[in-house]
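Left out: one protein chain. Kept in place: all the others.
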Amino acid sequence: MELFGVLVPTKEKLIATVTDIRKGKGGLPLYASLLGMVVGFYAIAAIFIQGHAHTINTNNLVPWGLQITTYIYFVLISTGCTFVNFFGYIFFPQQYKPFASRVIFLGIMTAAAAFFSLATEMGRIDRMYNFILSPNPSSPMFWMGVWYTCYFIAIVMEYINIQTNKHSNKVMWGAFFIAVITHSTLGSLLGAVSSRAYFYSALLPIYFLFIAFLTGGALTAIVAAITVRQQKMDAAYHLEPFVKFLRIGLGLALLVGFWRTAIGLAGHVDGSEVFALTAANSIIFGLGVALIVPFLMLRMSQSAGWLAFTGLFIMVTQLKTRNDLVVGGFKVPLFRVYDMPEVVHYTPSVYEILVLVASISLVSVLYIVCEKAGLFEIADSKGVH
Amino acid sequence: MTIKFSRRTFLKAAGAATAGITAATTVPKKFLSWAEEEGQKDLKQIPTFCELCFWNCGLIAKVENKKVVKVDGNPLSLRGRGRLCGRGNAALGALYDPDRLKFPLINIGKRGEPVWKRATWDEALDLIAQKMQGIKQKYGAESMALFSHGTGGAFWKHLLKAYGCSNYTAPSFAQCRGPRDMGFFLTYGADVGSPEYYDFSKSKYIVLLGSHLGENAHNSQVQDIMNGLADGAKLTVVDPRLSNIASKADRWLPIKPASDMALLLAWIRIIIEEGLYDKEYIEKYASGFDELRAAVQQYTPQWAESETTIPSDTIVKVAREMGRNAPHVCVGAGRYSVWYGDDTQRSRAIAILNALLGSWGREGGYFFPAKGGVPEYPGLPPYPPHEDVPKLDAAYPFAALQTTTSIKHASITGLPHPIKGWFIYGCNLMKTLPDKQETIKALQNLDLVVAIDVLPADIIAWADVVLPECTYMERYDNLNIGKFKDLEISLRQPTVEPLWESKPSWMITKELGNKLGLAAYFPWKDGEEYLAKRCEAGGIDFAELKRNGVIVKTDKSAPYITAESPPEFGTPSGKIELYSKQLEEKGFDPVPKYTKHPQPPAGHFRLLFGRASLHTFSRTTNNFMLTDLQKENALWINAKKGKELGLKDGEYVSLVNQDGVMAPGRIKVKLTQRMRDDAVYMYHGFGVHSKGMTRADNQGIADDDLISKYVIDPIMGGTAMRGNFVKIVKGA
Partner (left out) sequence: MEQFDGKDIMEIMQSDLVRALKKPRKERRWAMAIDLKKCIGCHACTTGCMSENLTPPEIHYRPVKEEEIGEFPNTGMRFLPRPCMQCDSPTCTPVCPVTATYKRDDGIVVIDYKKCIGCRYCIVACPYGARSADAGHYYTGDFHEKTYEVENSGEYGGNFKRKSHWHSPIGNARKCHFCIHRVEKGELTRCTTTCLGGATFFGDINDPQALITKLVSKPNVFKYKEELGTKPMVFYLT
C-alpha cells in the first residue's frame, strides 16, 4: 500500500504546498493555526518540563479540568465523524460521498488531538505502559483504552479504504459499532461514578453518543460547506445530509439533555444540589443557547456560509457545555472542611487553555495542509479513471 | 470506661523509639522492616520539647540527611504523653519557614518605618552594647526592660540581672494569667500553676467558665478532661459561645458576657444557704465564712438570672449538682483571665467556690503538685545590687510579677522612673498589648528597642536592632520544669544545625554579655555545658536526659489532703481566706462583689476573642502547615441576628469599634448557631501587618486592632480587653 498519495499527500504536491505556505500564500486560517500550534506545543512542553504544579489549575477539589474537557470534546467529535460517515453512506450515498475522505481524516485527527490533551493531563504519562502490563478489566478507563485502540485502527482502515476507493461496508459497519462501543464506554467513565450524583446516570453513555453525533455533524458540516464553496458544488444538494444530521443531532441532544437536567433536579441524593446550582446555566445555556438557538438558525437559512457559521456556533457552545459537564461534577466538595468554598470555582490556567489551542490548531493545520496538497481529491480522481 | 495513659506503656504504642526509648519490645524483629530498610536508614530520633505554645510538650524529631523529616510525641513527657496537639505536629512549618529572620538587622530608617541593613552579629551586638552602656550612664541600669515569653527568655533575664536591671515582664501575666494567679494566691496562698493542677481525670463534676479547652489546646489538660468525661464526669460550661468543650457538656450556659461574677456569687450563696458546702473542710481550713455568708445574701438566683440571662432554676440545679459531687468537683480557674477589670475578684469568687466544695487538695479537684526543681548554674557571681528606684508597680499592690502595663506607662511618662530601652524576646507586642497607639507612643520614647524573634512579626518594624533567634528545633535552651503529681524535667536540644545565621539565646546573650563586660556571668562554654552543669548540680543524669528528653522524678508526697499530710496555705492567716484582710487593708473588697459592666450600645456587639485550635496567637499564623488548614479568622455572628442584618455566610465585612477605630483589612462572616446575639467572636492572632510574613500578612482582622479601650484591674494591674464594642460595616 502506498503511503504518499493515499494516506498523505503526494510528495510533489506536499512540497509545492509547503513552498506556497512559505511564500505566504497559505491563507490566514493556516497561519493562525500554525501560530496556535507553536504556542500550544510550547505550553505542552512547559507542562512536561515544569510539572503540573506550575502549569495546571486543577486541584483536589477539581481533579479534572479543561484538559479532560478537551479530550472528551475531541473524541466525541471523532466519533461523530464516524457516525456522519456511516449515516452518509447509508442514507445519502451520492450527496455524501465527495466528503467521505475529509470526514474520516478529521475523525483521525480529532482522535489524535484528544490524546494530546489527555497526555498532558496524566500525572505520569511515562507509565502508560501499565495499561498493558497491569490492566484492570473492571475499569471503564481501561476499556476505553482498549476500545480506543480498536477504534483508531478501524477508522484508519476506513480511511485507507476510502482513499484507495475500496470502500468496504464491512469495515464501515465495524467502525460504526466500535465507535458506538468506545464512546458509550467513555460515557460510562463518568456515568458509572456513583460518588458524584452529577455524573452518575445511565443516560450518560447515550448522552455521549448523541453529543458525538451532534459535534461530529457540526465539524463535518463546516468542512462540507467550505468544500462545497471551494469546489463550486451544488450546495443545496450536497449539504442536505449535513443539515439533516445537525437537526437530528440537536433534537437528540435536547431530549437527553432535558431529561438529564430534569431528573437531576428531582434528585435528593448527596451531590444532586449541583443540578439546582447549575440549573439556570444548564437550561438557558445548555439547552437554550446551545441547542434550540442553532436549531432555529438552521430554519433561517441553509446556505453554505450560514451552515458553516451554525456549525461553528455549535462547536463553540458545545465546548463550553462539555466543560460545564466535567467541572460540574466537582462543584460541591464531597467533604467540605476548613477554608474550602461551598461552591467550587475553577478557572483553567493559561497552559490548559493553550493545550486546547494546540489541539484545535493541530487538527486545523493538518487539515488545511492536506486539503491544499490535494489529499482529499485523490479518492475522487482515482475513482474517475 | 477508665482510661489511663501510663507513660511506660504509651512509649511502646506511640512508636517513638529513640536510642533510649525502646520501641515496642514485644514486636518481633521481622516486623521492623520497611522504613528502616529502604528509605530511612539513617533516621535518628532526637527528643526535645515544643515551643509552639507554652505547654512545652515533649517531642521527638526524626532526623535524616541533617533535616528533620517528621516529629512525633515523646511518650515520657507528662505534658504531652506521646501526643502532640494540632499545632505541635506542625513543627516543620516553623523550622522550615522561608520567611524566617535570617540575619541580624539594623534599622537605619525611622522607628516604625524601618529601612533594614543586614548586619553581622558583631555589628549588631556592638551597637546594642554601646546603647545599653549609654542608657546605664544617663538613666541608670533600671531604665532597661525585658518583655519575654518563652523558654529562652531566661537567658535574657539573666543578662539583664547581670547588667543591673530588674524590669522583666511578660504579657502572659498582665495580659493573661495574672488575675487568676492573684485571685487564687489571695485565697489559698498558692496559685493553680501552669500546667494547672486540675485533677480533671478524676473529677465527678467539672465547671468551666470560658476556658475553651479543645480550642485552648493545652495538651495534657485536654486529654485529662476528655478522660474525665469518658469516665463519667459531668460537665457544665459557662460561655456565651458554644465552645468545642461546651459541645461536650451536659449543660451549656450561654451567659451574657461580663456577668460571670453574678453567677458565681449566686452559686456561692446557694451552696451556703442549702448547706451543700463541705462543712468539715471549711471549719478546718477556712476563715471568714460568716462574713462571706453575710456578703452574698443579696445574690439570689432570681437576681442572677436577670444579670446573666441564665434561668434561675438552672443556676440552682448546677449548684446542687456541684454540691452533690463535692469534693470531686473542679471549677476551672481559667487561664486567660483579663476579661472585664474585676478579674482578680472573679478569680477569687472561683477560688472561694472551690473552697466551699472542698475541692482544693482533693481527688477530682485540685491536686498538690510535686515539689522540687533544678539549681541554677553553680558558682555564678552574685548579681550587682539593684539601684534604689521607686517601684514600678506601686499602684498595683498585688502585682506579683512586673506588669507590662506600668513599664509601658513609665516609658511614656518617665514615672516613677524613666524606661529607655526595651528587649523584646518572643513577644509580638503590637498584637499582644491593648491600645496600639499607646504602645507606639511608648516605643517612640525609647532610646533602644531590640527584638529577638524568629519571624518578621509585627513588632519587628519597631525595633532598632533585630536579632534572629534559631527556632526551638535548633537549639539548647533553658531546662523546663513541670510540676504535675510528679516532677518533670525536660530538655531542649538541637535536632539540626540552625538555618541561615540564626543563633540560640544562650549564645547571643553570652556574646552580648562579653561585650558588656559581664563575661563572668557567662562562664559556660556553650548551651550544652550550661545544662550539663546544672543537671549535675541537681543530681540529674544529663546523658539520660539527652537520650530521653524527659526525666520524671516521682514525688512521694501525697497529691491530696490526707490525715498524714494536711494542707498548708501560704496566706497570712495560714487558712483559706474566704474573707481577705489583705485586700481589705489595701482598700479592696474583702469578699467579691458584683459590678455591672457596660453593655454594647445599640447597633454594636461586644467583641470577644479566643484561641484557634490550630494556631497560637500570631506565633503560628505564618506556619505553612497550619495556614494550609486555616489561613484567616472569621467573625462569628449569631445566625439569626446576622440574617436580620442582611449578612451572608462567607461574605467579607469590616469592623469599627466604639472609639471609631476601623480595623485594617476585612473578615469573613461566619453565621452560626453557636453564639449569643449580643456579641461577636473571632480568633486572636490573625490580621498580621507585616509584609515579611507572606502567608499571614493581612489575613483576617486582628482583635488587637479593635482593642483601643482597656480596664486596668486595680488589684494587680491586669488589662481587661473584653470591653470593646464593634459595629459591622458591610461591603469590605
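The chains carry the letters A and B, assigned in the order they are written, with residues numbered from 1 in each.
Convention: a contact is a pair of C-beta atoms (placed from the backbone, for glycine too) under 8 Å apart; a residue touches a chain by one contact, two chains touch by 3 or more.
Since we're looking at a predicted model, the values are computed, not measured.
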item: Contact partner of the left-out chain, one of B:M132, B:M675 or B:V688; value: B:M675
item: Touch criterion as defined above, residue of B:P47, B:G82, B:G513 or B:P592 at the omitted chain; value: B:G82
item: Given A:F41, A:F92 or A:F142, the one touching the chain that is not displayed; value: A:F142
item: Touching the absent chain when the full complex is considered, from A:A16, A:A32 or A:V193; value: A:V193
item: Chain A residues touching the omitted chain (full complex); value: 50-54, 56, 58-60, 63-64, 121-128, 130-131, 133-136, 138-142, 144-145, 189, 192-196, 199, 270, 329, 333-338
item: Contact footprint on chain B, counting only the chain that is left out; value: 1-6, 9-10, 12-15, 23-24, 26-28, 31-40, 64-65, 67-73, 82-93, 96-98, 213-215, 217, 219, 222-223, 226-227, 229-230, 242, 244-245, 247-248, 252, 254, 499, 613-614, 624-626, 628-629, 638-640, 672-677
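The rule we apply is simple: only the chains that are shown with their structure count from here on.
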item: Centroid distance [mean C-alpha coordinates] between chain B and chain A, Å; value: 63
item: Contacting residues of chain B [partner chain A, same complex]; value: 629-632, 649-650
item: Touch list for chain A against partner chain B, complex; value: 338-339, 341-342
